[in-house]
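Missing here is one protein chain; the remaining ones are kept as they sit in the complex.
Right after this comes chain A.
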């Protein structure tokens, strides 16, 4: 047995650790350990000496174990926050992040934590960020949390009421807000980009009608994979429609004016469809008396390629559509009514009729919650998620059978939920609380 050549000795805050260069190589070049062993620093061959690091030894032990085994075990005595800060020092945050969460699986979600804030209720939207953080819109401010639920400075857009938020990239948040009615000029309301970390306004998207910049109220928003941002816009003088901007240049590139007798500018939901390069726009009850769902193609002289409306249906009909989402694989649009009945429309046939799934109203049996919320839909990787009152149902397969239900009886009804960064976030309406659901990491064996 020869002497192992790649042995390394560390003195971390007075405690001696011995490991191998091979283990440390798992950290990657873009880390403290990667730099230390790069040829330029002439440290690699001094293996007899110990390297001193002026950091916390307990955290170092945990992180070293992470590099050795690939699994993160945090002893109960150790603060998670402290550990994460140490990981950030060594450049190992990505390792920690992947070790804490498994890949998102709608049917294997486990409740991870509840995060409470000080804002009064009235949440409008919650959006999961690609890196696992999230943004919560409450009235006129947006609370931003990083993946570790450290809260960043809040974002406000002149304290205008916020209608929708979305993540343009992991560090940038798009905010759609109402215009300020008694203020003129191009400075109030609309759609803007903010730095998620600092809450600083980065860019304000402007709308020009006949070469004149006008104020507008931005409703729902969506991004396309080729760096465009779409938003429903309500101008002051009937300039309603869908605005399109380039995310990189920030310039307006298109505006789809809503046709007479149709609704686009007040849409509750816009969704970019990657498979067909089209945009779904839905205006829903009760924003309007009737529901309007359309699919727009911006490539060919702004063509409305598909549309559906329930104009003329009696107001008492309990099949008023409350939310709509495009399930891209099936080329269909899924809608939901007040009682969480699901309905489907085929995008390939122009005659739009809703095929309702006569699922029994399991949830509605019994008492009605005091402050009901309308159902919301999300489509993620072939599964359909639908929120109703205080629970979220997961539907799978071609016939959309119910496969899971997520429920926590605290905080009241769920007013919005979102999936991002391998996490599901559910925002409750009564208390300012949102729940985080994660898929556990795979078992070791």
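Just so we're on the same page, a residue touches a chain if its C-beta (ideal position, glycine included) is under 8 Å from a C-beta of that chain, and two chains touch if they have at least 3 such contacts; residues count from 1.
Here is the rule we use: contacts and distances are computed from a predicted model.
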{"item": "Undisplayed chain, where the name is taken from the UniProt record, one of \"Cullin family profile domain-containing protein\", \"28S rRNA (Cytosine(4447)-C(5))-methyltransferase\", \"Ribosomal RNA-processing protein 41\" or \"Tad3 protein\"", "value": "\"Cullin family profile domain-containing protein\""}
{"item": "Contacting the left-out chain in the complete assembly, out of A:88, A:116 or A:253", "value": "A:88"}
{"item": "Residue among A:30, A:77, A:118 or A:212 touching the omitted chain", "value": "A:30"}
{"item": "Omitted-chain contact residue, chosen from A:114, A:156 or A:195", "value": "A:195"}
{"item": "Interface residues of chain A (partner: the chain not displayed)", "value": "30-32, 35-36, 38, 40-43, 51-54, 88-89, 91, 171, 195, 197-198"}
